[in-house]
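The structure appears below as structure tokens.
Omission of a single protein chain aside, the complex is shown with its protein chains in their original locations.
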Amino acid sequence: MVRRLKRYHPPGTSPGTLPETGVRASFELFTYGSKGVSKTSAPSVAAALALPRERGWLRITGLDNRAVAELGKRLGVHPLVLEDILNPGQRPKAETHASYLFFVVDVPALTEVGLEEVQVSLLVFSDLVVSVEEKPNPFFATVEKRLALGSGRLFQFGSDYLAYALVDAAVDHFFPVLEKLGERLEGMEEVLLQQHDQILPQLHQLRRDLLRLRRSLWPLREAVGALLREESPLLSPEVRVFVRDVQDHVLYLLDILESYRETAASLLELYLSTVAQRTNEVMKVLTVIGTIFLPLTFIVGVYGMNFQHMPELAWPWAYPALWAIMVVLALGMLRAFRRRGWL
Amino acid sequence: MVRRLKRYHPPGTSPGTLPETGVRASFELFTYGSKGVSKTSAPSVAAALALPRERGWLRITGLDNRAVAELGKRLGVHPLVLEDILNPGQRPKAETHASYLFFVVDVPALTEVGLEEVQVSLLVFSDLVVSVEEKPNPFFATVEKRLALGSGRLFQFGSDYLAYALVDAAVDHFFPVLEKLGERLEGMEEVLLQQHDQILPQLHQLRRDLLRLRRSLWPLREAVGALLREESPLLSPEVRVFVRDVQDHVLYLLDILESYRETAASLLELYLSTVAQRTNEVMKVLTVIGTIFLPLTFIVGVYGMNFQHMPELAWPWAYPALWAIMVVLALGMLRAFRRRGWL
Amino acid sequence: MVRRLKRYHPPGTSPGTLPETGVRASFELFTYGSKGVSKTSAPSVAAALALPRERGWLRITGLDNRAVAELGKRLGVHPLVLEDILNPGQRPKAETHASYLFFVVDVPALTEVGLEEVQVSLLVFSDLVVSVEEKPNPFFATVEKRLALGSGRLFQFGSDYLAYALVDAAVDHFFPVLEKLGERLEGMEEVLLQQHDQILPQLHQLRRDLLRLRRSLWPLREAVGALLREESPLLSPEVRVFVRDVQDHVLYLLDILESYRETAASLLELYLSTVAQRTNEVMKVLTVIGTIFLPLTFIVGVYGMNFQHMPELAWPWAYPALWAIMVVLALGMLRAFRRRGWL
Amino acid sequence: MVRRLKRYHPPGTSPGTLPETGVRASFELFTYGSKGVSKTSAPSVAAALALPRERGWLRITGLDNRAVAELGKRLGVHPLVLEDILNPGQRPKAETHASYLFFVVDVPALTEVGLEEVQVSLLVFSDLVVSVEEKPNPFFATVEKRLALGSGRLFQFGSDYLAYALVDAAVDHFFPVLEKLGERLEGMEEVLLQQHDQILPQLHQLRRDLLRLRRSLWPLREAVGALLREESPLLSPEVRVFVRDVQDHVLYLLDILESYRETAASLLELYLSTVAQRTNEVMKVLTVIGTIFLPLTFIVGVYGMNFQHMPELAWPWAYPALWAIMVVLALGMLRAFRRRGWL
Partner (left out) sequence: MVRRLKRYHPPGTSPGTLPETGVRASFELFTYGSKGVSKTSAPSVAAALALPRERGWLRITGLDNRAVAELGKRLGVHPLVLEDILNPGQRPKAETHASYLFFVVDVPALTEVGLEEVQVSLLVFSDLVVSVEEKPNPFFATVEKRLALGSGRLFQFGSDYLAYALVDAAVDHFFPVLEKLGERLEGMEEVLLQQHDQILPQLHQLRRDLLRLRRSLWPLREAVGALLREESPLLSPEVRVFVRDVQDHVLYLLDILESYRETAASLLELYLSTVAQRTNEVMKVLTVIGTIFLPLTFIVGVYGMNFQHMPELAWPWAYPALWAIMVVLALGMLRAFRRRGWL
């Protein structure tokens, strides 16, 4: 995670120059309207846009610089927007342009190697939505299904509703990720209260994942807010209500996220306190043992000396008497420890 | 707590699609006005709404998707609002719609297994309040009682006052919960200053409970504020004064909550400091004992050796002299410790 | 402190219902104006308000529900305001009503058992100020004295100036409390740098006291700010300047408070660091002693064994040679410790 | 630092009553304009104001209550402003009055005993600036010199520019103080990385000094901002540009201050980590020594026992065999430690 730093236009080129990505995208055009729905794979942007349509959704998968350039030329998209589409790792944002809205969102996916992010860009025109997705992903399967039904709100409202449905589907993918992280957190909590050996690196990793999600969610919150604040004719009042619902979801996710972060921090403190307490207990045991046996060992050492003139050695009751003294000493110390609360 | 993550519309369905909850609700209609008060149990929303009324309160207990759908159809409620009503774990919020206000609040209840939350949704029409409660609960018993009296402000003002009274009753249930947590905090404080063995998991739990309450209270503050800022004819100026009072309560609860959170954090620091200090004291005891007896044991070990040529062994005053040396050594070390403040 | 949680209207009663406090208040009316000043004790609110006056200050000491109800009836005060007056532990606030201003402030007093708060409520009418004080207190003695002089600004301006003078006198009582806490903080600082045994519980207590003061001061800042922002004819421009001065005082107190809180936090860190360092030093001593004497004790143990075939035992120079070896060993280790910086 | 708490009007007096300070001030009047510059010492405020002038700067050194009262009477200054001038330890602030601006700033000076603050108050009239300085100080020497030159912007602009020049000179005195603290911080950093015995109390002191500077700078930032926001004819647009420059300086100082505070906090953490690591290393040494020699000492103790029936004692190769066993044991343990990374 630390490493993935988006690099804008490479030095030496003008801003808005599209980088050579070496990726070839796939193109699907969904046309829908009063005459029903159809889905067509197209070999290029040009071919897709040439197809007749009432309303359409052009789905581009893969960051293909040639396709994006073509898109820009045919639909009149600003070069900086095209550049943003092609550079993954964008800060989520919403921009209102004269003839279209631009929306970028980073959707997390928990893979085996950790948290991964897929950038999804949306261009919303009055009769067309173009989505550019960084990689193949399952985010929009549900929208496709609803479109295939041939009826419902998607057919009732304009392309702004389709765009909303896509953003909503993307935001919905934060939930299982956060849920999984929450489960991990809970798992650690249980582990911590019993044993606690391997928890630290995991906890650190979890905190980094939360930090990363946060970096996706905070700007997303701003982006949705900006969309709602600005007056664009491309966003109808009816769909605004739905966008507000997305905003609610994002706020809710942020609430959960922040509370996970606090819980994780509190868990680390709990861990530190537990270690400190265990060290303290270990020390007590060592101290009790040391304090009892070091003096006793000294005493028996005294009578192990080989001086020729040690009168005690000859006394017949010396040995049992010494035992008695030592037992009394040990008991006295045990009592002192008990009084201090060490036993 | 970590786990309970509200899931919005299940993937594959359109937003605003109501989930199948499998719950059957109970329905009570309170009608009141110039002709007095009556309370009727109804088998369904349709039956309840068909009853004649001057002003009314329809109380629905249980998240019943069929009842909520019926409600939406008959009263013209937005599908997203219906969805929010059915999904427990909502972020508290207030929404102003054309013909009704929508208010959600999460009310905490301290049960034996911990903190539990009950979602209460309110729909406020000009002559009707609909409350949908997640589970049977004691929150509104007091409002029922006041309604049964047949007079008072509830009869003087419109349905906005009834709604206020319900929200107020709900907010009032935060007080005993917070009070109980405060008592636990104080209990821990006392325990900590004497002994401190089992306090850590409890403190961690308490902090989590406070975090959870916070997640209910912060958005509630925003929600009440939003209600007061927006100009809805459904909220009369007279009732606004009362709503401002609810806002005061929420602010007060937040003040207390934040100060509990700080006290809990300070308590953990106190705990850590205490453990560090005790470890230090244990170490001192061990060090004093070790420093005195390790050298002495070495000395007596020397004269326990069996070399044939050890002239000291034959000296008649060697044994008492050695004792004298050892006593002087021990006293010297004790004095050194006292000077360092270790005894 | 943790426990004192204001409870609003008891469950089952309508908001604005005054609780039965069981307290009987005392009443004093100060009338003043062009004809001079007079102070009269009255048996009841009704009696006090019946007295002729040009301008007046009705001082009620004790939270007497019957008196407050009487006050509400005669002066047209909103039931929620009356309820706030009777419930001690209010969040400080200012409210602008049509015919009066309402102001609540919590004034701290350092008693022997700790920090205690006294709630003072003010109702400011155009020709009358009513103060309701939770308990007998010395806060307003200075205002009484200035009134007794029979001249000065109190006679020049309206009742808003009297109200200002009362709030100002109340805010002035934060200064000695904060000064005392500052002295305690400084005392602890000195103690900490020398010895540090009993400091922890005191520091914790101090932090709690600061937290508590903060809970009084932050809302007070808001309250004064709200008063200045709102346009009430009850507050004349001349007096506004004075109220701004009170605001300055509150901001100043908050500055000091926050810096005390930071100093207290820094003190705890200093304490923890000191304990950690002392533990480290204790450990060093133990390690030095252990590292020197454990090997030596082993060596002398070797020659204390009773094997029949131990050739060294018979060598005449073995004993002095062993001493030489042991001295060299000990000196070598001492040198190693010195190089590590342990001595 | 903890102790210095400004006390407003003493209890029992009206706000705006000037305290008896017992200080006699010195007075200097600088008159300047088209006829050049002259500097005159005057015995009193009255005498100084009676002198003829085109534009003037009355410099009062010492908080002299009689002089300030005189000033108030002759120039029509509000009593609360006079009170603020006389009470050192004010929160920096700017106030716009009808005929004058009032500005207070606390300028730090590093003396041998620590950080000390000098309060400087400015009253800016259309043709006169009055400065009241708590103590003799070097802050304004540079302005005097520039005035003595008889030309430059001071002669071009009105008294607002002179006031600006004074504030600017005062703010300039924060730089060397902050620079000195930065040097101390850097010194500590170097000390810490080598040895670290006496650093804690110094670091604590430094943090307190930074806290104190902060208490001067934050309100100063607000004060300058307030001055720029408010529309006073006393501040000409040309001089506004210069005041904005002072604001830049203050923002810059605050940036530096905050980064010092963070560096100091990070330094403390570094210190704590270092101590923890050293304790860990000390413990390792002790553990290695203990783990090797405690078992060996036990073994040799076994063969130091005096039982009559111990067959090993008579075996001729027992002694060398035991040595071999002990060496193997010690080497094995050393190897185990090396694998654990303890050596």
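Read from first to last, the chains carry the letters A, B, C and D; within each, the first residue is number 1.
Definition applied: a residue touches a chain if its C-beta (ideal position, glycine included) is under 8 Å from a C-beta of that chain, and two chains touch if they have at least 3 such contacts.
Values in this document were obtained by computation on a predicted structure and should not be read as measured data.
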{"item": "Which of D:23, D:109 or D:283 contacts the chain that the document leaves out", "value": "D:283"}
{"item": "Touching residue (missing chain; options A:285, A:325 or A:343)", "value": "A:285"}
{"item": "Hidden-chain contact residue, picked from the options D:19, D:62, D:225 or D:295", "value": "D:295"}
{"item": "Missing-chain contacts mapped onto chain D", "value": "141-142, 145-146, 152-154, 165, 168-169, 172, 175, 178-179, 182-183, 185-186, 189, 193, 241-242, 245, 248-249, 251-252, 255-256, 259-260, 262-263, 266-267, 269-270, 272-274, 276-277, 279-280, 283-284, 286-287, 290-291, 294-295, 297-298, 301-302, 304-310, 341-342"}
{"item": "Where the unshown chain meets chain A, residue by residue", "value": "2-3, 5-9, 11-16, 78, 80, 90-91, 93, 195, 200-201, 204, 207-208, 211-212, 214-215, 218-219, 268, 271-272, 275-276, 278-279, 282-283, 285-286, 289-290, 293-294, 296-297, 300-301, 303-306, 310, 312-319, 322"}
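Quick note on the criterion: only the chains that are shown with their structure count from here on.
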{"item": "Neighbouring chains shared between chain B and chain D, ordered by label", "value": "C"}
{"item": "Cα-superposition angle relating the copies chain B and chain A, to nearest 5°", "value": "70"}
{"item": "Numbering shared by both copies at the chain D-chain C contact, with half separating same from different", "value": "different"}
{"item": "Computed distance of Cα centres, chain C from chain B, in Å", "value": "25"}
{"item": "Multi-chain contact sites of chain A, meaning residues that touch two or more partners", "value": "304"}
{"item": "Arrangement of touching chains [line / ring / star / complete / other]", "value": "line"}
{"item": "Pairs of chains in contact (touch as defined earlier), listed by label", "value": "A-B, B-C, C-D"}
